[in-house]
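Removed: one protein chain of the complex. Kept in place: all other protein chains.
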Amino acid sequence: MTPDNSNEPNETEPLHRLLGLTDDEAGKIATILGREPNHLELAMYSVMWSEHCSYKSSRVHLKRLPTQAPHVLVGPGENAGVIDVGDGIAVALRIESHNHPSAIEPYQGAATGVGGILRDIFTMGARPICLADSLWFGSPESPRSRWICEGVVSGISGYGNAVGVPTIAGEVNFDEAYSGNPLVNVMCIGVLPKERLVLGQASGSGNLAVLLGQSTGRDGIGGVSVLASAPLEDGDESAQKRPSVQVGDPFEEKRLIEACLELLDAGVVVGIQDLGGAGLTCATSETASRGNVGMDVDISKVIVRQSGMEPFEIMISESQERMLAIIAPSSLGRLEEICNKWEVAFSVIGKVTLGDKLRILSGSDNDSPSFQANGPDHGYSSDHTTSSDQTSGFILAEVPASSLAQDAPIYMREMQAPVWFQARHFELGSRPPDVVDVGTELISLLANPSIRDKSWIYNQYDHQLFLNTVVGPGGDGTVLRLKAPGLPKSDKGLAVSVDGNSRWCSMNPRLGAKLIVAESVANLACCGAFPKALVNCLNFGNPEHPEVMWQLSETVDGIAEACTAMHLPVVGGNVSFYNESGGYDIPPTPVIGTLGVIEKLLYVPPTMALVDNCHIFLLGDYDSNVSGSRWAFDLHEYKGGSLTEINFARHSSVMELVISLVRQRMILSVHDISDGGMLVALTEMAIKGEVGFSISGINDPAELFSEGPSRVIVGASEQGAQSVIRMANDMAVPLRELGVSGGDRLAIRGLMNLSLASARDTWTGQQAPAQQAPAQPLATS
Amino acid sequence: MAMKYEVLVEVSLREGIADPQGATIERSLPALGFESIESVRVGKAIRFRIQADDASSAKSTVQQVCERLLANPVIEDTAITITEATTGDAK
Amino acid sequence: MAMKYEVLVEVSLREGIADPQGATIERSLPALGFESIESVRVGKAIRFRIQADDASSAKSTVQQVCERLLANPVIEDTAITITEATTGDAK
Partner (left out) sequence: MASLLSKGRVASPFVKPLAQGREGSPKLQIVVGIVVFPGSNCEHDVVESLGSLDAKAQLLWHSQADLQNSRAIVLPGGFAHGDYLRPGAIAKFSNIMNSVVEFARAGGPVLGICNGFQILTEVGLLPGALQKNRGLRFICEMSQVVVSTANSSASRQLAQGAQLSIPINHFEGNFTCSHDTLEQLQQEDRIVFRYLNNPNGSVDDIAGITNETRNVVGMMPHPERACDPMLGSSDGIQVLASLLEAAQ
């Protein structure tokens, strides 16, 4: 049987190039097939072999990340990483970017980002219990950046709240570098009874492939940018019909979650896979390829939203809220019952075959008689039509499934450290500015949009649903109970933190990445949690720039080094390239999401809120290096010097001490030193606790702004203080008493005496501009 | 002298963009006994008054407002209707 | 024989009911350089197709849909526009 080649276009520029494939890649496809691919096949290869789906530029590097640990049940490569946390419970986690859609339609871009990451989690059989977000925008002074920021936040809020999954942690950063290309990374965590774990693979020749959920439309086709410009149809008008941004439907997703979890509980499903980038092409080829089987797909059975959709459009549409389930034919009745209950539309679109071929058919073929199971008119309302106007009975494409999913080329792209990099390390002559007036500098830092109060963001997120949130957003890490309907009972708690720092990484991507991982672990330690697993989202510029590939490679090595040192497995990640605008790449921006476990969550752990009448201690080493700090970068435009190296042995002992202090209830408040340095950390503690402090012994004011690693501030009562000193000695952790809490002044002997109220008003008072932003602000600048 | 005009801007989702609201309303109609309704789409209807020298200058301002504030052309279309205001206060 | 009609239902907040969306848009206009706009009100524009024997029966069905579903009479008014559909499929 030869696939139908009749719709081959005859353009002068070869189609493969228009689709973004190189001549070499086209040649490789021809070799795999033993013939020239037709237009549909080429479209399928072009999306599967795109950077987004194939990781062709990053794969060689990602291999260096440590992914193993005894408790890892599923590492990178599946839809989400899964770890065993004990008590018969497994936890799935994953992070993903939705940067480009959010830049042009912030609300829907961010909303569909949330939808996508949720599907990755419940695909594994896990019930999503929380979301977290990492957001990077241009300066809030710019109306366009404010429009993006407001839209993204309300998109996450709108989708996450309605779908019924709390958003419990995150971070937001403002920097000019992101004004043309904002970053929206979303992380999701789900829980499941260990035995329910399912993988996205097909098996069993004769099993059915069922498409569940939303109808398939032309939306999202232009999202694979190469196709938008391809002359696949007649001119501009049809390209107009293919919007590149999708509208999310949290209500559909909510029903899809419930239906899929019930299908899994009922044992109906052999394998299940979400439809994300590259849509049906990706879901069918990946499930078949993972299960070492083939699959016949009849696209005339796909429920489409618009008539006249081309086969390639159906195969690569990225319409939201869809899942592909593989089931035994005998389970069809049960599936129908469950889908009807949850009012989820479905359609049997194919079957698993022996061999390794993914065949795309239009209408039933002679040797695929079971395709008629479930007619297209089964259970959809009038706005759905099937593409029955397709020519029937043709094989439209036939390719080895694994060649789509696994055989994409792998590139070792050129790498080159930027010239300044070596120089900056030896910038001996370069001296940071002097601190003139500590109080004034503090106020400027508190007013910095990246440091000031973020409650206007996280209060738009339902962060309490499921009654699990013991420590909500606004502190170091978020603490959740480990509890969900259908889950074995447990006293454990989970802690979550999401962190990035492009300042550090732009100075030194390797060391910066190490410091971010360390900070993330510190945030968990402050909750009394040991880190168990890490996911990362690597947001970088154009991989064809050697400097960008160098940044990526260095970053990967930094994460790997930190994880190895702290025995922390990387269980998943995502790479987002081509974050550039106006010819500029964004600074390297790895975002790290860490998950920690609290063995017994029986009381509320201490938060950063300072308590009156306490001794305040600094745990960890002295550091007055301000290079790379918020203070140096944003207040003084000083970007020289080098970051303080991290000593992981020291880091681990400080973190172990903090965890012990929290667990043994020796301390009343705790906060690690991060963005803004020690003085901002102390001030945040004072504001949250509504009590001042009095500090002494600061000889070099630079110490107040240094962001050197592995330092934690704790507050303890008179009695607790003795234990803190003793335990720090026992564990050989450097300790310094900074002063005491009390009163309503923020006082540092000889350097500063500020009223708590003025600090607080500056820190919280900056919410006004955002609140005044228009309902649907500027679409164009 | 400046004139007052009444403006109606209808903002709708572009063709081909999924409209979850419209689809959900449509699915609920048969159970209410309305079988004969289809293709439900939900958009916004924004009304305001504008002061301008003449209809064409009113229109060009309204177009700008649409582009800059009321709709995102990536997913939305706008349709503008301008009529001369009857006398009396706008409120 | 049954005819098809295009329907536009404009749902607006009743007079006297505060409109936070309209007020927010109005407040943001001067900053964008639009001084001459006032009385901004934001409502919904719901479009659909209906099959009916004639225009008057279409209208009475649409009125029912409005009353029962499309608007909340406590705070909202509706305005209905019905036109005969041009031939061709609704889609």
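Order as written gives the chain letters A, B and C; numbering starts at 1 within each chain.
What we mean here is this: contacts are C-beta pairs under 8 Å (C-beta built on N, C-alpha and C of every residue); 3 or more make two chains touch, one makes a residue touch a chain.
For clarity, every value in this text was computed on a predicted model and none was experimentally measured.
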Just to verify: which one of A:67, A:154 or A:179 makes contact with the chain not shown?
A:154
Touch with the omitted chain, as defined above, among A:341, A:567, A:665 or A:726:
A:341
Touching the absent chain when the full complex is considered, from A:245, A:269, A:470 or A:616:
A:470
Of A:310, A:462 or A:476, the one touching the omitted chain in the full complex:
A:462
Contacts of subunit B with the missing chain: which residues?
20-21, 24-25, 27-28, 30-32, 42
What does the interface between subunit C and the hidden chain look like in terms of residue numbers?
17-18, 20-21, 24, 69-70, 72, 74-75
Contact with the hidden chain only, please: which subunit A residues?
154, 157-158, 161-162, 164, 249-252, 254-255, 337, 339-343, 345, 378-381, 455, 458-467, 469-470, 485, 603-604, 771, 775
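Keep in mind that, in the parts below, only the chains that are shown with their structure count from here on.
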For subunit A versus subunit B, what separation do you get between their C-alpha means, in angstrom?
36
When centres are defined as mean Cα positions, the distance from subunit A to subunit C in whole Å is 40
What are the residue numbers in subunit B that touch two or more other chains?
26, 38-40, 68-70
Two or more other chains touching the same residue: where does that happen in subunit A?
306, 774, 776-778
Contact footprint of subunit B on subunit A as seen in their complex:
104-105, 108, 214-215, 217-219, 241-249, 251-252, 305-306, 319-320, 343, 381-383, 774, 776-780
As the complex stands, subunit C meets subunit B at residues 2, 10-12, 22, 25-26, 28-29, 32, 34, 36-52, 61, 64-65, 68-70, 90-91
Residues of subunit B defined as touching subunit A within the complex
13-20, 23-24, 26-27, 30, 38-40, 67-75
